[in-house]
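All protein chains of the complex are present and in place, except for one that has been dropped.
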Amino acid sequence: MSNNIPAVELVNITKTFGRVHANTNVSMKIHKGEIVALLGENGSGKTTLMNMLSGIYYPDSGAIFIDGKEASIRSPKDAFSYKIGMVHQHFKLVDVLTATENIILGLEGKLNLKESEAKITEICEKYGFDVDPKKKIYDMTVSEKQTVEIVKVLYRGADILILDEPTAVLTPQETEKLFNVMRKMKEDNKALIIITHKLHEVEAISDRVAILRKGEYIADLVTKDTNAQEMTDMMVGHAVKLNIERVKPLSEPKTKLVVKNLTVVDSDGIKKVDDVNFEVKTGEILGIAGISGCGQKELLESIAGLQDTQSGSSVIYINDDGTEDELIGLNPYEISRKGVSLSFVPEDRLGMGLVANMDISDNMMLRSFRQGSTPFTDRKSPYKLAKKVVSVLDVATPSIETPVRKLSGGNVQKVLVGREISNAPTVLMTAYAVRGLDINSSYAIYDLINEQKKKNVAVIFVGEDLDVLLELCDRILVLCDGKVSGVVEDPTPEDKNTVGLLMTKVGGNNSESK
Amino acid sequence: MNQNKKEPLFRITKRTDIPPHKSWIIRGVAIVIALLVCAIITTLLTKANPIEVYSSIITGAFGTTRKTWITLQNLSILLLISLALTPAFRMRFWNIGGEGQILMGGLATAACMKFLPGVVPNGLLILIMLLAGIIAGGIWGLIPGVLKAKWNTNETLSTLMMNYIATQIVAAFILYWSGKQSSGKIGVINPDDNLGWLPKIGGIAQLLPVIIAIIITIVSYIYYNYTKQGYEIAVVGESDRTAKYVGMNVKKVIIRTMFISGALCGLVGFLLVGGVNHTVTTTIAGGQGFTAVMVSWLAKFNPFAMIFSSFLIIFMGQGAGEIATAMGLDSSISDILTGIILFFVIACEFFISYKVTFKNNKKEEA
Partner (left out) sequence: MIDLVSFIPSAIQQGIPLLYGSTGEILTEKSGNLNLGIPGVMYVGAISGVIGSFLYENSVPRGEALNPLLAVLIPILCSLIGSLIMGLIFCLLTVTLRANQNVTGLAMTTFGIGFGNFFGSSLNKLVGNDIAAIEMSRTSSYFSAKLPFGDSLGWFGKIFLSYGFLAYAGVIIAIAIAIVIKKTRVGLHLRAVGESPQTADAAGISVTKFKYVSTCLGCMIAGLGGLYYVMDYMNGVWSNDAFGDRGWLAIALVIFTIWKTDIGILASFLFGGLYILHTQLPSGIEHKELVELYKMIPYVVTLVVLIITSMRNKKENQPPESLGLPYFREER
């Protein structure tokens, strides 16, 4: 800000992947000694834009200026030569090596660990990092690993640092520590860009905030002159009318599933789901909104019997006759043997829901192959089901025998959803059911879900597009950092800001709701 | 500041789709090239006319009725071992412990042959031998399976070690049984009364393995494609996460499949001891536990395709052995030729999975 020449200037950057526009004509500037927050929803093109600065991608058009000179950054090595360093969300570290060995990996010259360690200690002291150069990566917490990644970038002399959602994996205390370090780097006249979608962090750390939406640059604002409301408006945009029908169920809703005190702790000791409580009724769609990675996946997997939960967690299924079954502690097969017809459309379609190398018919068998008392599988029914799914859901495929990996995203999802709804579920859970799908396929999926609702199925719909959630769902539960930050009953498109704010506020229970 | 980076001359992309006939054409071409190279090498070494070489390979394998039967027997044994290893491979479990599993099956069979005649009638004896062979081989396969399921112990290395432990156990038993003769061999078991010898069907000793091989090939095909267990193996092999998603017990599948794999190897041990050799030595498997890994892999784990891949290996081996003997050279030339064919076929898989496209030097404007 003090300097007239920006450290980095992006001019009309455009990047497309196939027919997807990741970035369209984005221009922005970052100065030395300033922290810029890059704010946007999932899929708004934040990471793609920064990957072009770090040499992972090359822009289709547009120009990048470093210190006022045009730069061509074609590889991470080029990026380093311009003193640009990026800390990615997925760490690139070798587990069995020490912090020092990882930091100097790929550099040239004679190996002198002592000297390197001294230099690392020096960097750590300068910015207030807390890292033991001799510690092995596998002994480290996520936060320590992240520190190593940041030191790695600084060790190579980076003056422009990009941090891609660094706080997603950190506890509040660790986040505060990171922010302190960032402030020190700022004092050291470095340019910092932090990608985030948490408004309170934007407010806490940044000098300026640049907002992207659907690959387009919306605005940049001086942080202290703006407020959460304005940023949310810019981030989520105006409500878009989608005309998704909200159907009425055939009979009066009854409580079907009761989730109580559900807590999941991952292998790093981080609480992914934190004491979540809610109910789902028959004939309703419960929407779950939240920034991705806030515990949605773990929540659904806990209900489906795929996730270890903390003791005290409970998921109670209420049968039609009023009897109750505890689902926690059962695996998916045991759940189905109890007579609970629970369907789950997971986020990872080809890695979890389907077998990529098997054909449509064989994939239909995944749920039903155990049927019958002989050791043989019934091949005819899955084949019939496959034919039915293909014709009813209009799956574009050369044949039933085509491996599903060869189908397009929308058709893969139709096959998966088709199978999951084929065994008359009473509970249907979907995770990002329309991610990567085109408009027509998306509407086809909404129709399928509504059809299930009409049949009194209790539906849990985890989504990322707020417009869709607001129109499709009867209730929206908002998750933030594994906690329920609020529930919006009978939402309308006008509730978009409410939900948007709940998504970004930690402990938003007390924050404004309608 | 436009750095003109060198674009690679060609680009390798994964093929999304290749019609099956095209992939078999590529394999066929590779085999033809390999056979040509083999012919050239054999000609250089023996200074014989290559056409003569190949005709003598054919006479070596099929020259007389007896040779034909021996070829068929060897083919059946190799095919059976390949079929035995395949359940593990279809689960992406690298069972290279066929040698050991065969040996243990053979050892158990031999023990029954030695000690049970007189105790039980011959028919029952053969049945007990069969069971003992299958169970011994099965246990030898089960151990690495349990290790993998419980502690994720690297199966390639554990099955490899199990091979040599089995070899030494067999060697120890042979010495123990041979007693004070100290010949280190036990010789043919029950040479006079032929108790425990497998029956000669239609008077042809080699027919039984052939029949069993045909049966197991068909049963394998049905098992993989039409049974619940076969389906479980396929899912576990493709994706652990999908298997768990539908509630499969992945550990149970691993352990069960490795028992089946070992048991089938044990069956081969039973055939080799009871039907082919009528004795047990440390070399009854003769390295075929390793060869079968390649046979199964070449056939893409398809039981019927394995008939052809094992035929290729046996035919070359038998034939090359014939040439070598005729020229007074060592019969191990067949291993050289087998190796060369394998190298070519292994290499050609790349061109089935990937497409190499040469591209023009396109300059990207910065």
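Labels A and B are assigned to the chains in the order they are written; within every chain, residues are numbered from 1.
Following the convention adopted for this analysis, a residue touches a chain if its C-beta (ideal position, glycine included) is under 8 Å from a C-beta of that chain, and two chains touch if they have at least 3 such contacts.
The structure presented is a predicted model; accordingly, all values stated were derived computationally and were not measured.
*Asks:* Which residue, B:I40, B:I58, B:V119 or B:A172, contacts the hidden chain when the whole complex is considered?
*Replies:* Candidates B:I40, B:I58, B:V119 or B:A172; residue touching the omitted chain: B:A172.
*Asks:* Looking at B:L160, B:L195 or B:A305, which residue reaches the missing chain?
*Replies:* B:L160
*Asks:* For the chain that got dropped from the picture, name the residues of chain A it touches.
*Replies:* 57, 76-77, 92-97, 101, 104-111, 136, 138
*Asks:* Considering the whole complex, not just the chains shown, which residues of chain B touch the missing one?
*Replies:* Missing-chain contacts on chain B: residues 12-14, 45, 94, 96, 147, 151-154, 156-158, 160-165, 167-169, 171-176, 182, 287, 290-291, 293-294, 297, 324, 328-330, 332-336, 338-340, 342-343, 346-347, 349-350, 353-354.
As a working rule, only the chains that are shown with their structure count from here on.
*Asks:* Roughly how many whole angstrom separate the Cα centroids of chain A and chain B?
*Replies:* The answer is 46 Å.
*Asks:* Which residues, counting only chain A, touch chain B once they are in their complex?
*Replies:* Within the complex, chain A contacts chain B at residues 58, 63, 69-72, 74, 78, 304-306, 331-336, 344, 346, 348, 351-358, 362, 365-367, 369-370, 375-377, 379, 406.
*Asks:* Chain A touches which residues of chain B in the complex?
*Replies:* Residue list for chain B touching chain A: 1-3, 5, 16-17, 226-232, 234-235, 238-239, 241-242, 244-248, 364, 366.
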